[in-house]
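This report concerns only the one structure given below.
Missing here: one protein chain of the complex. Every other protein chain is in place.
Moving on to subunit A:
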Amino acid sequence: MSQKELLKVKNLKQYFPIKGGILGRTVNNVKAVDDISFTVHEGETVSVVGESGCGKSTTGRAILRLDNPTDGTVEFDGINLLDLNKKEMRKMRKDMQIIFQDPYASLNPRQTVRETLREAMAIQGVVPKEERADRIAELLETVGLQPYHADRYPHEFSGGQRQRIGIARALSVDPKLIVCDEAVSALDVSIQAQVLNLLKKFQKEMNLTYLFISHDLGVVRHISDRVIVMYLGKIVEVGDKKSIFENPQHPYTKALLSAIPVPDPDHDKDRIFLQGDVPSPIDPPTGCRFHTRCPFATERCKEETPELRSTGYMAEGHQGACHYMELIESGEHQPTRETSKVRQLSEEPERV
């Protein structure tokens, strides 16, 4: 990618303290995001995928400083956001917006659509007062609503329409980056497609950059340029969409991808069922965090933390964090523990 780096996240850590005792001292930390680094280029869509609790949403919130990250840097357009004070940050927020998962909770039920949008513009002072009414009508039309919808309250809309209002609100300040935090997960499939296509259209028209947080691999495949796979607060694999979906290297990514439903009842399920539960992020496993569930885990995985790295046969920009990527690929390293390939009826293993 020759394009400009818009967002550069370096060694980002987000720990949530667990307070205990009478004095309310920090007893331990939930290591929601633990030392992750990645770059997002201008105009591309980068998806962050992983199962619930792996820190994808936390990453999005930390970048926007909705939570204050524990450590690391978040460079946006060359400026480290974590160094800014509250006032400077408020100005920067014009360039980065967020669309939330729950269209029912993300709009103030007491405000009409017009009030919501007008407030967004007033906060950043983007549009002169006299022109705001026209801009509201224009925004509503761009997201596929009618201008007369402006005087309705959120409860008068359907979920998909509300999500469009959420998008209109994010667009109202002309941002460069939009974090879509599970933006379509709460919508049904036909509406999902509409909203996704709408997002794609805006990307082309306004040169928007998306950080798309999702657990739905079908959606991710549809919209992303690049994909980041997270597990328990760490990035396990990153690469462009094609290499991740067609040539996954990390055992976790393989298991994740094998869980995508195939619309064919006779399809031979070559699925990898992982054993056990996701360990607690309060006390994550040592070494490779996936070693407790990885079919290929060895003693080395328990001790050494694998770094993101590339091997000769991987596409440019495709990196995985596993000690045995090459050996697994060549078949030299065989699974060290059973993975049930067929689902057992008596004891249903954890699906990924």
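Basically, a contact is a pair of C-beta atoms (placed from the backbone, for glycine too) under 8 Å apart; a residue touches a chain by one contact, two chains touch by 3 or more; residues count from 1.
By our rule, contacts and distances are computed from a predicted model.
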item: Name under which UniProt lists the unshown chain, selected from "ABC transporter permease", "Cytochrome ubiquinol oxidase subunit I", "DsbE family thiol:disulfide interchange protein" or "NADH-quinone oxidoreductase subunit F"; value: "ABC transporter permease"
item: Candidate in contact with the missing chain, chosen from A:73, A:124 or A:275; value: A:124
item: Option from A:14, A:45, A:59 or A:106 whose C-beta touches the chain left out; value: A:106
item: Full-complex contact with the absent chain, from A:97, A:192 or A:209; value: A:97
item: Full-complex contact with the absent chain, from A:62, A:127, A:173 or A:272; value: A:173
item: Interface with the undisplayed chain - residues on subunit A; value: 24, 61, 64, 66, 89-94, 96-98, 100-102, 105-108, 110, 119-120, 123-124, 148, 151-153, 156, 166, 169, 173
